[in-house]
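Shown next, in structure tokens, is the structure this report addresses.
The complex is shown incomplete by one protein chain, all other protein chains being positioned as in the whole.
Right after this comes subunit A.
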């Protein structure tokens, strides 16, 4: 039954869609691993072996690995990754600390929602890069503007998702709570808050990706340190292998953190687990 449902648009067609939908967790991981290996091999073949593309513009995986080792052994990687990590974690913590309470307040109070909502959407809709020069002016050239850009990139998906979660609480469950005599406080604790949890985690996953973009954007110009600075310096000196190695590391961080968010969600909100493919 669930196999059928999970196959989505492939319903009734069978074939590779049905096969993929029916895979176990281990099977899915194997398919993903095979995909990565095939891509790397093709990439290596096209650039490294056949030489169809100039490796300076698009280095093969083996060169990127070399670049990574160079960055690592020179100590450049550790110093800069630590600076980025510090900025990312601080900015993300600020975004969570502001986003969750303000989102709850927006979801609870219509006046707050009407005042904060349009401002939040406007800032959220503005490209992060537009704030970059301003952030330098406001916070100088150290870690300050990076933290600011990470925080402002991450706060809105959290805030807006939490507010939406509160507002879209199933009215029939609210009615059930009322009929069983729940007080206002009990309704919040036992109905509104748990129903917001899946929205919070959806917001956190978006926030992880946007925070990482904000971090790299902030570090690309005018920063002496951080992964963004490593990428731009390497690219400017035609050490594209090192630039790609730094980009890969940032991607691994971003994907890894979304996985961490998902793991925490499975632990905090086990009822959502069975719903996903």
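Everything below uses one rule, namely that a contact is a pair of C-beta atoms (placed from the backbone, for glycine too) under 8 Å apart; a residue touches a chain by one contact, two chains touch by 3 or more; residues count from 1.
As a convention for this text, contacts and distances are computed from a predicted model.
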**Request:** Among "ABC transmembrane type-1 domain-containing protein", "Amidohydrolase family protein", "ATP-binding cassette domain-containing protein" or "Sodium:proton antiporter", find the name that the UniProt record gives to the complex chain excluded from display.
**Result:** "ATP-binding cassette domain-containing protein"
**Message:** Considering the complete complex, identify which of A:129, A:197, A:220 or A:248 is in touch with the unshown chain.
**Reply:** A:197
**Item:** Selected from A:85, A:173 or A:220 as touching the chain missing from the view
**Value:** A:173
**Asked** List the subunit A residues touching the unshown chain?
**Response** 170, 172-173, 175-182, 186, 190-191, 194-195, 197, 269, 271, 274-275
